[in-house]
Every structure is written in structure tokens, then in C-alpha cells.
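What follows is subunit A.
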Amino acid sequence: MSALQEKARELLASAAVQVVIGYGRGSGGAARAVFIREATKAGDLVFDGTCLQNLAVYLMKPEVRKLGKAALVVRPATLRTILQLAAENQIAENSLLALVPSAEEIVLLATFAAIEAHVAALDSDLSTAEKAELQRFTALGLDERRRFWEEQFSRCLKCYACRAACPLCYCTRCTVECNQPQWIPVPAHDLGNLEWNVMRAMHLAGRCVNCGDCSRACPVGIPLYLLNQKLVSDVFTGFNSRSGISARSDNALSTFKPNDPEDFIR
Partner candidate 1 sequence: MARIGVFICHCGENISATVDVMKVAAEAAKIPGVAHSVEYKYMCSDPGQQLVKNAIREKGLTGVVVAACSPRMHEPTFRRACAEAGLNPFLCEMANIREHCSWVHEKGDATTDKAIDIVRTLVAKVKKNKALQPIKVPVTKVAMVIGGGIAGIQASLDIANAGHQVILVEKEPSIGGHMSQLSETFPTLDCSQCILTPRMVEVAQHLNITLFSYAELESLDGFIGNFKARIRKKARSLDEKLCTGCGLCTQKCPSRRIPSEFDAGLGLRPAIYVPFPQAVPNKPVIDREHCTYYRTGKCRLCEKVCPTQAIRFDQQDEIVEADVGAVVLATGFDIKHGDFFPEYGYGKYRDVIDGLQFERLASASGPTLGEIRRPSDGRVPETVVFVACAGSRDPAKGIEYCSKICCMYTAKHAMLYKHKVHHGKPYVFYMDIRAGGKMYEEFVRRAMEEDGVQYVRGRVSRIFERGGKLVVKGVDTLLAARPLEIEADLVVLATAGIAQPGAEELAQKLHVSYDAHKFYAEAHPKLRPVETNTAGIFLAGACQAPKDIPESVAQASGAAAKVAALFSQSELVREPLIAVVDRQAPPVYSSCVGCFLCQSACPYQAIEKEEIRGRDGQLLKTVAKVNPGLCQGCGTCVAFCRTKSIDIQGFSHEQVHAEVLALLNRGERDA
Partner candidate 2 sequence: MKTGFYPGCSMKGSAREYSESLLALAREIGRELPEVPDWNCCGATAAHNLDRDLALALPARILAAAEKAGMDEVLVPCAACYSRLKVTRHELLADDSLRQRISGLVEADYRGSAGVLNIIEWLGRVPDLEKLVKKPFQRKVACYYGCLLVRPAGVVKFDRPEDPQSMDLLMKKIGADPIDWAFKTECCGAGFSVSRTDLVARLSGQILDDAVSRGAEAVVVACPMCHLNLDLRRPNIEKRAGKKFHLPVIYITQAVGMALGLKPKQLGLQRHKVSPSALLAPASAKPPAGSKSASGDSPASAPLSGSSAGAPASTASKVN
């Protein structure tokens, strides 16, 4: 019984939480989300390299919320997601506990302030590898980039797995489902796919915490993380603002500074 399972059993037994959302054995040798509601089942919890999904997405699902107070097994990106959701008034502080699984002993974060302190100690910036790939991509010529994305978006099915997997895409009626006026074409033709992907990236600007779940969820493997990481780095270099580090921060795009750069404006 690992430290994680022991802590889960203890939380469930003492009814401190009604459900522990963690990772369990899945098919194909990988882990998947699991919802433990009885203390005896705590043994199902695992934590290894295959536990990648950002479980904060389940905090936004009505069926999961109905289960009551949840303890969530978190990775750094999950914590940033919780803070961003808090900043957008979507989750209440007393509705969750964060279980940070580490080798020695489990860290339990019960308040947003504790989470903020924990996240502040981590590096929330893009990794050097991510920055390098972004740099390599932006160095390509304009036409080269256009052809790359046209080919990628031509394969998009508009199955919206990227939207479903993203914890910050919690809007019950997304702009895509708005038909008066029909902002984004419903069919998955090339123009519709381009407009959908531009809209998705823009609506995550200043909000995305770079957890990578959208790219993992895409059945046809479109590198969506490139779009989001581009905007994460633009928002940071342009406005020195980073999402997911405070439960009270304003969104970078709904605020401004009088001296924002405007060299491109005549």
C-alpha cells in the first residue's frame, strides 16, 4: 500500500472527501482516470510515468461534482489549472483537496493559498525543449508555416476531443455551438477547421497552463500544443503575465497596461 493509497484510504475512511480522483490501471499498459469512492478500493490508485492526463477536467463535469468534495491527484499542470479555474470563479476553495504524490510523503494542499505557494516553488515557464521547438518553428518562412498548418488542419475531424480534454474549455454553450450567427462553420472543411483552431487558441490566450492534454487527445495527432505554447510565451514576454499562478489574477486579455507595445500601429 503506497503512501498515496494510504492517504486516499485515510481521507475516504474519515469522510474528509467523498471521492478520490486519481490514476488507475488502464488498457494498453497506460494509466487512466479512476474515481475511488470507498476506502477499501484505495488500492486501485497508481502513480507512474504514464499518468499524464490533467484530472482537473473532471472538476468541471456535473456528474463528478455531484459526488461531493473530491481529493485530486495532481501534477504541476493540474495545480496551475486549479488556480486558473479559481481565478475564473469556477471552483470553490472548499470543494477540493490537492494530493501531490511524491516519493517520500504525500503533500496535501487544501487552500488556494497553499497551492499558490506550492506552484510558486515550481518553474511554470515553458521548458527549454519547448522553447527551442517554438523557436525553430517561428524561424520557418511565412509560406512554409502556412503550408504546415494547412496540411495539419486538413486532417482535423472537428471531433472536439481537444475541447473536451481541456479543463479550461468548460463553456456549456461554446461559440462553436452558436448558430445565430454561425461564427464557426460546423462542417470539418479546411476553412472551418482553420477558424475553429484560431478561435480555440485565442479563447485560451492568457488562460492556458500548457498541460498538453489537447494534443494528447487529438486522434489525428495535430500538434495543438504549438499554438497554445506560442500564445503562452507571447502573453508572458508581451505583458509579463502568466496564467495559473494565482487564484485571484485578472486575465491578461481583459486587462491592459497604458504602455503596451504598439510599434505595429500607425
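As a selection rule, all candidates are chains of the complex that A comes from, given by their letters.
As a working rule, a contact is a pair of C-beta atoms (placed from the backbone, for glycine too) under 8 Å apart; a residue touches a chain by one contact, two chains touch by 3 or more; residues count from 1.
These numbers come from a predicted model, not from an experiment.
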item: For subunit A, as assembled in this complex, the candidate in touch from 1 or 2; value: 1
item: Complex interface listing, subunit A residues touching candidate 1; value: 88-90, 170-175, 178, 180-181, 183, 203, 250-251, 253-255
